[in-house]
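This is the structure I want to talk about, given as structure tokens.
Only one protein chain is missing; all other protein chains are in place.
Note that the chains are named A and B in the order they appear, and that numbering of residues resets to 1 at the start of each chain.
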Amino acid sequence: MTDVAVVGFSQAPHERRTSGTTNGVEMLVPIFREVFAATGLSKRDIGFWCSGSSDYLAGRAFSFISAIDALGAVPPITESHVEADAAWALYEAYLKIRTGEADTALVYGFGKSSAGDLRRILALQLDPYLVAPLWPDSVSIAGLQARLGIEAGLWSERDMAQVAMRSRRDAADNPAAQLAKSADVDELLAQPYLADPLRVHDCAPITDGAAVVVLANADRACNIVENPAWITGFEHRVDSGQLGGRDLTTSPSTSAAAKAAGADGVEVAELHAPFTHQELLLRAAIGLSDSVRINPSGGALAGNPMFAAGLTRIGEAATQIMRGTARKTLGHATSGPALQQNLICVMEGRA
Amino acid sequence: MVSVVEPLSAPLELSFAYTRSLGPTLGPFMTALAERRILGVRGSDGRVHVPPAEYDPVTAEPLTEFVEVADEGVVVSWTWLPAPLEGQPLQHPFGWALIRLDGADTCLLHAVDVAVPVDLCTGMRVRARWAPERTGHIRDIVCFEPADTPRAPVEPAAAVPPVAIVTTRVDLHFEHTASAQESSYLLGLQDGRLLAQRCPQCSKVYLPPRGACPSCGVPTEEQVELPDRGTVTTFCIVNVAFLGQHITPPYVGAYVLLHGADIAFLHLILGCAADEVRMGMRVEAVWRPRAEWGPALQNIDHFRPTGEPDAPYDTYAEHL
Partner (left out) sequence: MSKNRAAVLGTGQTHHRAKRGDVSMAGLCREAIDRAMADAKVDWADIDAVVVGKAPDLFEGVMMPELYLADALGAVGKPLLRVHTAGSVGGATAIVAASLIQSGVHQRVLAVAWEKQSESNAMWALSIPVPFSMPVHAGAGGYFAPHVRSYIRRSGAPAHIGSLVAVKDRLNGAKNPYAHLRQPDITFESVQASAMLWDPIRYDETCPSSDGACAIVLGDERAATAVDRPAWLHATAMRSEPTTFAGRDQVNPQAGRDAAAALWRQAGITDPLAEVDVAEIYVPFSWFEPMWLENLGFTPEGDGWKLTEAGATAMGGALPVNPSGGVLSSNPIGASGMLRFAEAAMQVMGRAGDHQVDGARTALGHAYGGGSQFFSMWVVGSERP
């Protein structure tokens, strides 16, 4: 089976509210152009296309179909779609290249979260008979999880505030970031609760955005970029759907995926943690030491484009290798309530 | 001509009452709720799951060994919601809690009704507040309240017939936005004009215009005004009546290719008997009274035959 590498990444600016449509075309057209320019590829060169998006985020059935307009899919293309973060679309594309059916793949994700009430929409991911009819919002679910960890002594509100401060200050170097400033920890802790023990700074903002990643096989990758980010481990797992039956202070799916993907020795980890305590939880679940640089992009706390944020983490982690600033990195994506489903992509440079 | 307009947007409402059949695990649980009782199921590892798990998280086997548990238990975790959202159990500030009922090993998520967050803490005991009228639904439990709240006197609950289906509403609200290209087309319609756009690469003319040319993937910019006359490429006669229909069948839904357009769109053909409509028939728009116009294709009420000779098949064959 051929090796597969990330050879291109582009993302739309993270914005609280864009004026575009929910089919993402306005966000996708410029980043396709950008990634084609950077890789020297054109749409005719792409062997497989795969996307991730959500009908519920857009408020209508088959919302992903119109996004195909952004591709210029004439003549027809080999294409697929996952109803999940595009990190899972990347996984499908990775398989396609490994089978030898495609040399290159273009993967994109998009979401216009500002079109609806995200906190309520995400309640529809919960058990539709027993839980969703109560409309527990996503921030409250995260609040329940955060308190469990605080009371178990795993993290504190101060630890959480430090994550927020570091993320938002790091985001100053990320031109796509939505939030890139932070007050000091003590000032953050003086703020009122949004969903006790979560404050506004503990929660990712609501973001419209899109991202695209290009993959290539061993034959093509080195001709496209100098330092391809070779995928050396790509794994994902899911935990039980019984929210009240899970230990919410751990993430067995993350731990299993990280172990299988060979996460040891990464220098940089881009973690898809929409809440501060989830970053702390994920670090423990993966077993990342204090020397690992976490979310130099600012992470989801600086901009969380639903259905593209996980793909964005992988793109950011790959960029560290393509730029030669790290040799081994990790991108993580999450999906579902309280980190139910998790994906780890480990990449290495060979320069 | 290049046009740049502020995109139009409008509310999009998603509202439906879903009817959910329950099956052998959830059915008895819902039935018991109607009787003010709470049932759990025993899992393969001996744990009692409340709310019930239909399938075991460890072995994936179906679970139907029911265990009745108390309607009172302990708060395992909580959070506070200062501003409740639509559809939530309480519409004044309240706490969400993971509650382990006495006799259960897993947690139920529900609302706890206390006045202020300091009244809520991990380890406190809470009890279900039952709805006076129960139907066999998770919302038969209105919320939980501190266990030391005096119990309101209640009639003993009678046994109810098995609950097989629950109804759950999903109401979501969106702001739907048109693309810039579509917006200029819609604003044109408001003035009785048909504004298409031409792709800068393949030169094809699209009405309605899209965010990008679907063949080339590039945004369209050049505006082209089209006449309100064209050709029926193909059609069907709608004989079926259905919910929300506002025209009495039979009527014709047809693809209309406007003169100068490279793509046809669906519209209604009236003004002749349905069985007189033909492929290739020349038609013209019949506009609604100007006072009713908005940014919508509905400004054209329908198309009607012009009486001109039919277009030869070859002139529209490539649009089928």
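The rule is simple: a residue touches a chain if its C-beta (ideal position, glycine included) is under 8 Å from a C-beta of that chain, and two chains touch if they have at least 3 such contacts.
What you see is a predicted model, and the numbers here were worked out from it, not measured in a lab.
Among A:Ser19, A:Ser80, A:Ser156 or A:Thr325, only A:Ser80 touches the chain that is left out of the view.
Contact with the omitted chain, checked across A:Phe36, A:Tyr129, A:Trp155 or A:Trp230, is made by A:Tyr129. Residues of chain B in touch with the missing chain: 8-12, 14, 16, 18-26, 53-60, 62, 164-165, 168, 170, 176, 178, 182, 186, 202, 204-206, 213-215, 233-240, 242-247, 250, 253-255, 262-263, 266-268, 274, 279, 295-298, 313, 317-320. In the full complex, chain A touches the omitted chain through residues 1-2, 49, 54-56, 60-62, 64-66, 68-69, 73-84, 88, 91-92, 95-96, 98-101, 121-122, 124-129, 132, 235-242, 252-253, 256, 335-337, 340-341.
Convention: only the chains that are shown with their structure count from here on.
In this assembly, the C-alpha centroid of chain A lies 26 Å from the C-alpha centroid of chain B.
For chain A in complex with chain B, the touching residues are 19-23, 25-26, 29, 32, 43, 56, 58-60, 66, 68-74, 114-117, 119-121, 124, 127-137, 140-141, 143-148, 151, 193-198, 240, 242-245, 248.
Chain contact summary for the complex, chain B toward chain A: residues 6-7, 12, 14, 18, 20, 22, 26, 30, 47, 49-53, 57, 76-82, 85-89, 96-98, 106-111, 117, 122, 137-139, 166, 168, 170, 172-180, 210-219.
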